[in-house]
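Just one protein chain is left out here, and the rest sit where they should.
A and B are the chain letters, set down in written order, and residue numbers restart from 1 in every chain.
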Amino acid sequence: MKLREIRDILTAEVITADANLEKEIKYGFAADLISDVLALGRVTGVQTLLITGIIHPQVIHASNIFDLGAIIFVRGKRPVEATLQLAIENQIPLLVTPYIMYETCGRLYQHGIKPSIARVKNGPG
Amino acid sequence: MAQAEENMRFHEIFHIEGGDFTNAGAISSRVKKILKEAGFPGQIILRTSIATFEAEMNVICYANQGSLSLFIAPNFLKVVVEDEGTGISDVNLAMKEGYSTADDRVRELGFGAGMGLSNIRRNTDEMVLTSRLGRGTHLEFVISLEGADRSVPLLSSGG
Partner (left out) sequence: MTLAEIANEFGLRIRTGEDRLREEVTGGYAGDLLSDVIAHSRKGNVWLTIQTHPNIVAVASMKELAGIILTGGREPDPETLRKAEEESIPLLVSSLFAFELAGRLYQRGISGTG
């Protein structure tokens, strides 16, 4: 679905000016820790939305590695100025939703957004 | 080693300041840009960027300062990260996924999951980690270009 629909489903605010709301997002990945973002592994993420509570600039750098499509900050957390600037420079749309991460994932999943990565191989059930 | 140095096509050194959390990832972003402009395949760029990011974060989170060197040779990419700090008391333990010595402050900034070193190992072909307690840590990793598309243009070193 388009980023604008995601904005509506999550009552989100788009905080980067001139964000491309027609961007197609098919996948979601939730991470609160930088190393977890890096665990995306071999995925290329142009159609992936990162769902996170990390408001610092390193989240932009980490997202850049995978060319992630957009980032949404949960729990109403607003990224710091440096993060915003970096996102604008790198043309990554940023959104903020009042919902908590669990609810955000739930709503997106219910609307057909798929997980970026499936289950861990050889992991427990 | 002299032979290998003659074949080195590109070499750049970056400084990393310990505790500089705001810039965490800035160097790996530059490394990614260099590799992208050089025309390396997507997977090579991705693996190198991930490993570089983890190494950069480790210096920022746990050391006083460090340097990261990127070498591009005809058959491989190599990154060397040298830092000054307390070092690692048990390298084997540090390599274990999930093991972390992060303090609360580091954790609240989104770091310290304890995945760093194992993530580096997972994404590279060779990895060497040594440490001297009270002095610092030396990390090297290599990503082989064998079998990858090797039409690498000449790059100017430094700058």
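Quick note on the criterion: contacts are C-beta pairs under 8 Å (C-beta built on N, C-alpha and C of every residue); 3 or more make two chains touch, one makes a residue touch a chain.
All figures in this text were calculated on a predicted structure; none of them were measured in a lab.
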{"item": "Residues from chain A at the interface with the omitted partner, ascending", "value": "28-33, 36, 39, 51, 53-54, 75, 98-110, 115-120, 123-125"}
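By definition in this document, only the chains that are shown with their structure count from here on.
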{"item": "Chain B residues touching chain A - in the complex, by the definition given at the top", "value": "21-26, 28-29, 32, 42-43, 46, 49-50, 53-54, 57, 109-116, 119"}
{"item": "Contact set on chain A toward chain B in their complex", "value": "32-36, 38-39, 41-42, 44, 54, 56-62, 64-66, 82"}
